[in-house]
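One protein chain omitted, others in place.
Labels run A, B and C following the written order; every chain starts at residue 1.
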Amino acid sequence: MRFSGFRVIAEALTGHKGWKPLWRNPDPQPAYDYVIVGGGGHGLATAYYLAKTFRQARIAVLEKGWLGSGNIGRNTTIIRSNYLLPGNEPFYEFSMKLWEGLEQEFNFNAMVSQRGILNLIHTDGQRDAYRRRGNAMLLAGADAELLNRDQVREMAPYLNFDNARFPIKGGLVQRRAGTARHDGVAWGYARGADIHGVDLIQNCEVTGFRIENGRVLGVETSRGYIGAGKVGVAVAGSSSRVMAMAGMRLPIESHVLQAFVSEGLKPLIPGVITFGAGHFYVSQSDKGGLVFGGDIDGYNSYAQRGNLPVIEDVAEGGMALMPMIGRARLLRTWGGIMDMSMDGTPIIDKTPVEGLFLNAGWCYGGFKATPASGYAFAHLLATGQTHDTTRFMRLDRFERGHVIDEKGMGAQPNLH
Amino acid sequence: MTDLSPLSALGDALPLTIAIGPLTIRENAGMALASLTLRQGSGEPQPFGLHLPGPGGWKATDGIAAFWIGPGAWMVEAEGRAESDFAAALKAEARHCSVSEQTDGCVMFEITAADAAPIRALLEKLVNLDAQGFAPGSARRTGLEHMSVFVIRRAEGHLALLAMRSAAGSVFHAIETAARRLTAA
Amino acid sequence: MLIPHPLLGPRDAQEFTYLGDASLLNRPDGMAEGALPAFCDYVYLRDNPAGIHRELWFHEQGDRSWLVVTRNTLTHEILGAELARDVALRRQK
Partner (left out) sequence: MTRLSGGLIDRSKTLRFSFNGQGYTGHPGDTLASALLANGVRLVGRSFKYHRPRGIFAAGSEEPNALVILRGGARAEPNTRATVAELFEGLEATSQNHVGPLGFDLLAVNDLLSPFFAAGFYYKTFMWPKVFWEKLYEPMIRRAAGLGAMSMQPDPDAYDKGFLHCDLLVIGGGAAGLAAALTAARSGVRVILADEDFRLGGRLLAEGEALGDRPAPDWVAEAEAELVSLPNLRILRRTTVFGAFDHGIYGAVERVGDHLPTPATVRQTLWRITAKRIILAAGATERHIPFANNDRPGIMLAGALRAYVHRWAACPADKVAIFTSNDDGHRTAADLVAKGVQVTAVIDPRRDAKALGQYPLFAGSVVTDTKGRLGLSHVQITRDAAPVWIKAGVLGVAGGWNPNLHLASHHRGRPEWSEAHQAFLPAPAGGPPGLTVAGAAAGQGTTQAALMNGAEAARAALADLGISANLPDLPAASDAKGNQHPLWHVPGKARAWVDFQNDVTVKDIKLAHQENMRPVEHLKRWTTLGMATDQGKTANVTALAVMAELTGQSIPQTGTTIFRPPYTPVSMAVLGGGDTGPHFRPRRLTPSHEWAAAQGAVFVEVGQWMRAQYFPRPGETTWRQTVDREVLATRAGVGICDVTTLGKVDVQGRDAGAFLDRLYANPMASLKVGMVRYGLMLREDGHVYDDGTCARLAEDHYVVTTTTAQAGPVYRHMEFARQCLWPELDVQLISTTDAWAQFSVAGPNARRLLERVVDGFDLSNEAFPFMACAPLTVCGGLRARLFRISFSGELAYELAVPARYGNALMARLVQVGADLGATPYGTEALGVMRIEKGHAAGNELNGQTTAQMLGMGKMVSAKKDAIGTVMTRREGMLAETRALVGLQPVDPADPVTAGAHLFAEGVAQDTWSDQGWITSACFSPHVGSAIGLGFLASGTTRLGEVIVAANPLEGKSTRLRVVSPHFVDPEGGRLRD
């Protein structure tokens, strides 16, 4: 069924009787050519591109809970490609380009909204660093603009310009950045994958890998054994746990990142604003809620909930940056489990087990990467070749000494 | 004696004393401070006859006091001896220990009141210490508005607050704000 | 969170700075044969368990002790804490 405005009108006039399930609820087959472990954003996108772009058949996505219950279901919905290093920027720009045609491609309005991101500058050193970054973005084919203080003021007059501990001296803007409706992305990919024949199997937990002679044969699940030609694991947040079942230790720690939404408010900020001096970033959803976040809680956790100090820290940052939001109220908080990698950069690679592939380590950059991650992982699974944009995101980069450390924090995941 | 004139941590020629409601806040510029740390096998000294307090403790005797700052480490206070080379005097009392001069490392505010109630109320607003359980003779380092501070309960109605000297203005702002709000409430 | 400091009793976790897995106590010998792979493992690989985790916390706004805290990463329940120095000395013996 194709979605369109005409369809909505036609259904409205006929009592909505014609709407079909967005996807089937199939029972698992005994075997597939490709089994994707994880029905979050990256897993669904991988299945979608495998089926649609790489024209592979017999694909299943196995999801422990409900589709989209990974971090795609709990994030701050920001899309951007404002990275610095060659190991990252071309990849995220590739993702940005996929975002730009995504909804027309999968015929689902994921509300991709390019209202821009503004990174604030408070010191001369930061301006130098952002200039380097902005240039890196332009050199990779992305867009970037460096603003002075007056230009920032014009763009966001409600920021604290006159009474701030860390005065605003400028900003780096990416106009093509913005937000997307996170659940819509998951549903769009899920529906698209289903249309192309992918079996989306919910409530199916992978409990083990069947590996013989260094080759993966299939997966044990809560719904029985499922054979597989190739297995792609895309379970950010649980990567260490799942890969431990294949006997691997990863350069990853799991950390909780909280995010927040305010009560609905009439439009007050158009795009995304980040405040590095105070650990705060914010956008406003189409429904009117301010969506904001800050630092991770900073300790290993699988608990999917955080603690009060980070809530206070984020709110402090928000108040220092935009004192006008004082009388808005925090409505909901949640905590997602991040795959914090040792250099802050993801991993998309083969593993030492033949036929077993890994997509992990997204830190808190996973949402914006969804399209490119799915595409590149599908490329790797289908062709056996690393997609050009992920050529540095290798698992062995740590031992080879080719880390991609955007923040320069070294092997301490909670600082990335 | 040097012919240079010292400044108080708040940047004035004379240290500040201010009364806010029931609380008096005084910058103690006369206190000499030196840290004392045990070395391996040094044994625990009794500088100036003072039995050093255990974890979380503060002890005083005849103008000399000490508070525990970490395993095998204390800060030793000498009232009114800021101008002397107190670290050297302490080293003489604890030859086998490591001693570092700290007099100017901290700003020290002495906060006093007639009884415990205003001190407790102030503590509740400033630091995450159990204000009632923090009895006289207690000393802790803890956080205060993104700063690290030492808090000493010298008596029921007497609190000392030590912070980085360079942050004296910020610490004082926090204390003063809390005190004024308590008074106005 | 409250960290049960072995000397000071329960202290708010905000006073602490987190480092990570207590396996960081087990630094390989840099002068030994095969030091490089041992260091790659030490610096980068983690068990990252969902459950009991021994980890390093520094009492930065406190007594400046490094602690080894045993904590359940699923529930955040803390099962114990000791001075890292004691753990390290014990390991050396």
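Assume a residue touches a chain if its C-beta (ideal position, glycine included) is under 8 Å from a C-beta of that chain, and two chains touch if they have at least 3 such contacts.
Just so it is clear, the model here is predicted, and its values are computed rather than measured.
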Shown chains in contact with the undisplayed one are A, B, C
Contact with the hidden chain, among A:31, A:245 or A:409, goes to A:409
Missing-chain contact, candidates A:104, A:213 or A:385, resolves to A:104
Touch assignment to the omitted chain, from A:208, A:247 or A:323, lands on A:323
Filtering B:35, B:112 or B:138 for touch with the omitted chain leaves B:35
Missing-chain contacts on chain C, rising order, are 1-2, 10, 12-13, 17, 19, 24-25, 27-31, 35-36, 39-40, 42-43, 56, 58, 60, 64-66, 75-78, 83-85, 88-89, 92
Residues of chain B touching the missing chain are 1-9, 11, 29, 35, 37-40, 73, 85, 98, 100-106, 124-125, 127-133, 145-147, 164-171, 173-174, 177-178, 181, 184-185
Where chain A meets the chain that is not shown, the residues are 3-5, 7-9, 11-13, 16, 19-25, 65-69, 73, 86, 89-90, 101, 103-104, 107-115, 122-125, 127-136, 138-141, 144-146, 158, 160, 163-167, 181, 183-184, 187-188, 202, 262-268, 278, 284, 286-288, 303-305, 307-308, 311-312, 315-320, 323-334, 397, 399-403, 405, 407-411
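One rule holds in what follows: only the chains that are shown with their structure count from here on.
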Chain centres from averaged Cα atoms put chain A and chain C apart, in whole Å, by 30
The distance between the C-alpha centres of chain A and chain B, rounded to whole Å, is 49
Two or more other chains are touched by the chain B residues none
Shared-interface residues of chain C (touching two or more other chains) are 14
Chain C partner, complex, touching residues on chain A are 238, 240-241, 244, 249-254, 298-303, 307, 309, 342, 398-399, 411-414
So, in the complex, the side of chain C touching chain B is made of residues 7-9, 11-12, 14-15, 60-65, 83, 85
Residue positions on chain B within touch of chain C in the complex are 55-56, 68-71, 73, 128, 140-143, 148
